[in-house]
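Of the protein chains in this complex, one is absent; all others appear in place.
To keep things simple, chains are lettered A and B as they appear, and every chain counts its residues starting from 1.
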Amino acid sequence: MPLLDTSTAPVWRRREPLKQYAVWAGWFAGVLLFSLCFKVISDNTIWEFLADAPEQGLSLLGRMVPPDWSIVGSLLLPLWDTLNIATVGTALGIVIAFPLAFLAARNTSPHPLLRGLALTVIVSSRSINALIWAMLLVTIVGPGVFAGMLAIGLRSIGFIGKLLYEAIEEIQVESVEAVAASGASKGQILSYAVWPQILPAFIGIGLYRWDINIRESTVLGLVGAGGIGLAMNAAINNLAWGQVATVFVLIFATVVISEWLSARIRAAIY
Amino acid sequence: MSTVSSRIDLARQGHWRPLPFISRQWLRWSLNLALLAYLLLVYFSVEVNWGRVAEGLERGLDFIGSFMRPDFTSRGSEIARGLVESLTMTFTSTVIGVALSIPVGLGAARNIAPLPVYLLCRSVIALSRTFQEIIIAIFFVAMVGFGPLAGVITLAFATIGFMAKLLAEDIEDARRDPMEAIRATGAGWWQWVNYSVQPQVMPRLIGLSLYRLDINFRESAVIGIVGAGGIGATLNTSINRYDYDTSAAILLLIIIIVLASEYFSGLVRRWVQ
Partner (left out) sequence: MLELKQLGKRYASGDLALDGVDLSVPSGQVMALIGPSGAGKSTLIRCINRLVEPTSGTVRLDGQELSQLRGRQLRLARRNIGMIFQSYALVERLSVMENVLSGRLGYLGFWRSLLRRFQSGDVTRACELLDRVGLLDAIDKRADELSGGQKQRVGIARALMQQPKLLLVDEPTASLDPKTSRQIMRLLVELCREQNLAVIINIHDVSLARQYVDRMVGLSDGRVVFDGNPQGLNESTLTRIYGEEDWSDEAGNDDEAGAGSGQPDPIGTIARGAHP
């Protein structure tokens, strides 16, 4: 925070003049960009529809309340499917991300080429949503929970891999040095000095992704990949909003419970 | 304790095993049993049509192969329009979402908000965070019609939930001393927030906004499936028609944009530091 010498007296400004201009220019550019984008959006919007939007919203809510509780029984099996999609999918993701993270971490990667490859896989997996993976997989392996599990797994590889390799890069070097200095092999160094240090992070990351995956799995049924999304899709297509509301309530309860569970276990580990 | 001394005695004779991860025996046994039960249940209840999977492998290879020959041109104009829509949706919704998440975040912090405001804001956050963006998109498409506006509102709403929760947690964790010190000078409520709360949470806010920008872009590529604008619709069509070359082209573009945005946000973060 510089003190500027002006002709009359030193003046305190938050930033030097040049930097201040840069900040203003940045804000100006941002506002300009925002206005441009907004124009693009509004060109594609039929603003007349907005006039009755609140009315539409309220009428929709009205049709959803009270929820149609009669279908709860038929939703339990799809909910079980959703749970499995999330759990098995997360497990798949962990199994593949684990070795990948060791290849991607600067301090454990055996070769820069392998490191580049591992990082590419991780980034690609991170960039594509589970829903897109599900759309693709449904056309490849057919509709059902298997496509859902693979979709969740493929998406999770990137998330888990990235956090895991960052954790590996942050371990204490001295412990690794000490174990190496006693004559241990690479494998022993990894299992004795590296693994115990990343174990809490590993469990935490896995649980964190699991509860995000529960949320993701609920909608995979919209594209045919199994779970409660199928029931939701059917209800929406039939405009049976009371049933849609029931599905929503079940989703809400499941997500809240799984998030609470995940947070509790993670707190216990740390 | 007798167990410790008995372990020491055994160790003196050469027998020692590390203590198990979970010390309470009943907990360990019940967890192992639960895991086994779950695995069995999954094995028997999940139905997989392995025949169909085997058939599909060929198509799967075809899909992987199409990454070598992505087709940017046959549907070029649709792809371009869809991407522009996705990008503009992303930027607009993130800006609006972050802006709105500040008041909601402030209102959701127990230590600075009155109770009814706190409850209201927390409910909004809960609703926004529990449901996947696509569910929210369905709702808003029903309200305002097809098109990118529904997408912008959807992503802005999702952004509010994401940012406001973290913001509220940061505020609740903020150090009390600077906050009390500013209070003591007689500052008004807004000045108090601007001088004591904001400096503590601002750096993380910027980092999180960049992260959310990335998430919103990825989501914007998907919510088009239900009509909320962006490249999702084009992608969906190409997949349903087994036009994998086009799909690969779109996916590659998405990956490149995500990579570029990560690089860009890294630069911004360092500049802000």
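By our rule, contacts are C-beta pairs under 8 Å (C-beta built on N, C-alpha and C of every residue); 3 or more make two chains touch, one makes a residue touch a chain.
It should be emphasised that the depicted structure is a prediction, and the values quoted were computed from it without experimental measurement.
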Chain not shown, its touching partners among those shown: A, B
Hidden partner chain, touching residue among A:18, A:113 or A:181: A:181
In chain A, positions touching the absent partner: 172, 174-175, 177-185, 187-188, 191-193, 196-197, 199-200
Touch list for chain B against the chain that is not drawn: 4, 7-8, 11-19
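The rule we apply is simple: only the chains that are shown with their structure count from here on.
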Partner chain A, residues of chain B touching it in the complex: 38, 42, 45-49, 52-53, 56-57, 59-60, 63, 84-85, 87-89, 91-92, 95, 126, 130-132, 134-135, 138-139, 142-145, 147-149, 152, 218-219, 221-222, 225-226, 229, 235-236, 239-240, 242, 247, 251, 254-255, 258-259, 262
Chain A residues within the chain B interface of the complex: 30, 33-34, 36-38, 40-42, 44-46, 49-50, 53-54, 56-57, 60, 80-81, 84, 87-88, 123-124, 126-129, 131-132, 135-136, 139-142, 144-146, 215-216, 218-219, 222-223, 232, 236, 248, 251-252, 255-256
